[in-house]
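Of the protein chains in this complex, one is absent; all others appear in place.
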Amino acid sequence: MKKVLIWVLSVSLLMSFFLFSYEAGAKEQIVLRITDWQAGVDNILNSYKEFIRIFEEKHPGVKIKYTQYSYTTYGEFLKPAIAAGTAPDMFAVYPGAELAKLVPSGALVPLSDIMDDQWKNWLGKAYYFNGARVNGKLWVAPQDAQTECIWIYKDMLEACGMKVPPVGQPVTVDDLIKLVEPAKQHGWDVILAGFKDYYSSCDAYYNMVHQLQKSDTPDMIMKAFNGEVSWQQDIFRLPMEAFKKMHKAHVWREDAINMDYQVQAWGKWLNREGIDIWCNCDWFAGSCPYEYNNPDNPDIGTFMYPLVNKNATPAYNWGFGTDLGIYSRGKHQDLCKEFIRFTNSPEGAKIFIKNYVNPAASGAVDISTIPKTDNPIFNECIKLFSSVKGRRSEYFYTQADQQDALFAGIIDVMLGQRTIDEVLAHLDEVCGYKGKK
Amino acid sequence: MKSKTLSYGIRKQRDFGFYIFSRIVIVITIVVILFPILYIFSVSLRTKDTLYKSKFYLIPEAITYQNYVDAFNYAKAHLDVSFFEMFRNSIICTGVSITIAIILSAFASFGFSNFRFRGKELIYTLIIATFAVPVQASLIPLFFINRDLGILNTYLAVILPYIGFTIPIATLILRSFFEQIPVEIKEAARVDGVSNFQMFLKIILPLSKPAIATCGILLFLETWNEFLFALIFLQNPKIQTFPVALAKIAGGKYLVPLGIYTASIMITVIPILIIFLIFQKWFISGVTLGAIKG
Partner (left out) sequence: MNRFQKFHQSVVVPYLWLMPALIFLLVIVFLPVAVSLILSFYRFTGYELNIFNKFVGIYNFKFLFHQRYFWISLRNTFYFVGSMTFIQTTISLFLAIIIFFGNFKYSSLIRMLIFFPGVLAPVSVSLAWRKILEQDGLINQILHTSYPWLSNVNLAIWCVIFVNIWQWVGYNLVIFYAGLEGINKELLEAADIDGANWTQKIFKIVIPFLRPTIFLNALLNLIGSFRAFDIVYVLTGGGPAHNSEVFTTLMYYYSFAPNGPSKMGVGAALAFVMFLAIIAFGIVRIKLLKEQKV
């Protein structure tokens, strides 16, 4: 009897030791936690370090803990945390469909309700960012701005016999396909993409549709997602054909269907296994190795998304990457509000720029007037965002189910599992289009 | 020597064909079985220059342990958890769940083997049928149960399911073993007037050491390599077991260089390999015994 009791006791002691050693002890100080998914982007890390330093000086007794996750592990962390009621005080949410899935849970404070007018002015056009708005309210505050396009190794492109096109004059899809043979000689892929995530397919698709629209507005993708226009028309069909053509021509490796973008495709591009990578600007300016991104040897250049055909208008994807929200069940929401307001202020914008991050608060500072920095990629990003010679293309939409269907459709078309007509008809069904075709 | 007497000889001339055939088959099988792990091992020993060389040779041209060191540092730097912590977590989760599962199953098996009562076989069948239920079916509800109990993201969140899912096998094995204990011993004990509990503790348990060892091995295999529950319930990197951490290293944040990738795999393979080499008889007999009783 004794032996059993001793056993049971020691086992339970062992258990409780390890269990309770992970409970957070009550602290005297106030500790705010911030998390985002920009792991690997030192520029953002440094910007926030400075924000935190200034904020902590202003508020003694408050400590801020900032953690960066990678995009893939962030979801695994955030969802259970929100479900368990232990989410951080401020957390970033990926704009668009992810935000739309999160808002109904009531985990975020509707920022547009608590923002003052000066704050809204600072944000400028970022205040109307589609990806941060659900049901007419702004739920997260954009932090950094970005222009999404393709980036290339200039030397590799020229080795394949193509000159780097000037900004505003992109090549067509067919030109990219012509690159496949010369690239193969060198053992390179033309484009490195990872189709497990939306970036490599949906973002380019949206760009192509916007190329084919009559003008900047109305946003045809938005109309289609809302079921106001039919998917079964050329403006939506031609981009799908472009994808199919490129996949068949091996513009990207067949493995790309099963690769994720941020780790595998990006890693392979850093290894110079391919000429192009589609990419955002902000985190690229921060995470590109110095050997390729220094003033003496700017070997990297920008490349717009390819034109669907010669009649299309060049378009740029623009948006806001990191967007911070306030946890509605957090205990120190006033402090959080002050912190985020600070990041959107002119002073905050200056700190961002100093760390080579394009600030979202376009109303707080005119970025076209900032002097050239010694980070060539950052300079390109600023140039693109402030003086785009083409059409602006939105690429964050909040209709989750519809986006899922589009994403699945593009992949199935590439793999030949469904015809384009089937996919477009299915999209009509999912988006609830009830009119004539 | 056993195999010699049991196996069926090659005395006759026409068995020569079978001899050749069997040798070829087995050689191919062994090569297919061993080659992947040996390949990964040899790649993990390659130096940086020879790492990406296309030739698929097994004996590396130049050996270095650098990849293993890199893997350790990588884990500590990027994952917030070192390999040691990983293994410690696995040991805790497996150790605690096996211990408790065996204890509880021993109680239950004693109950089945020692008493007669109504509904005995029904309950027993129920317990054994649990073995067939796919563990994933209870994943979602368990997630919310854990969340509401506040134990999500702690060791308990994983230990409790492990116990639940290993009790059926343990009960199966232990019960058949208990029932094999000669009745005379039990009767002699009864005559001496021992209580049930004393009989359990002083007589049945000491005699059941081999069965408990078998249970231990089988349950160890089931829980040590478990991935899904650990993936979902253990979010805090500091308490993750090694399968989850390994998947994060090799399939995670950054494109991991080949050297670190293979070295991490080998780091998780080598300990279990050593344990297997030492205890191989136990593993194999455990598996067969467990199966035969089923």
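In order of appearance the chains are A and B, and numbering begins at 1 in each one.
As a working rule, contacts are C-beta pairs under 8 Å (C-beta built on N, C-alpha and C of every residue); 3 or more make two chains touch, one makes a residue touch a chain.
Please read all numbers here as calculations on a predicted model, not as lab measurements.
A.B. asks: Looking at the whole complex, which of B:S105, B:T154 or B:T214 touches the chain that is not displayed?
C.D. replies: Counting the whole complex, the residue in contact with the absent chain is B:S105.
A.B. asks: Could you tell which one of B:N67, B:T154, B:T171 or B:S208 touches the chain left off the display?
C.D. replies: B:T171
A.B. asks: Across the whole complex, list the residues on subunit A that are touched by the chain not included here.
C.D. replies: These residues of subunit A touch the chain that is not shown: 72-76, 79-80, 82-83, 85, 101-102, 104-107, 195-198, 253-258, 400-401, 404, 408, 411-412, 415, 417.
A.B. asks: Since one chain isn't shown, list which residues of subunit B touch it in the complete complex.
C.D. replies: Touch set of subunit B with respect to the missing chain: 3-4, 6-10, 18-19, 21-23, 25-26, 29-30, 32-34, 36-37, 39-40, 54-56, 104-105, 107-108, 110-112, 114-118, 120, 123, 127, 129-145, 160-161, 163-165, 167-168, 171, 196, 221, 224-225, 227-228, 232, 242-243, 246-247, 250-251, 258, 261-262, 265, 268-269, 272-273, 276, 280, 283-284, 287-288, 291-292, 294.
Rule of thumb we're sticking to: only the chains that are shown with their structure count from here on.
A.B. asks: If you look only at subunit A, which of its residues touch subunit B in the complex?
C.D. replies: 1, 3-4, 7-8, 11, 14-15, 18-19, 22, 39-40, 70, 72-73, 76-77, 80-81, 83-84, 263-264, 266-268, 270-271
A.B. asks: If we count contacts the way the header does, which residues on subunit B are in touch with subunit A in the complex?
C.D. replies: Contacts found on subunit B: 92, 96, 99-100, 103, 143-144, 147, 150-156, 159, 197, 201, 232, 235-236, 238-239, 248, 251-255.
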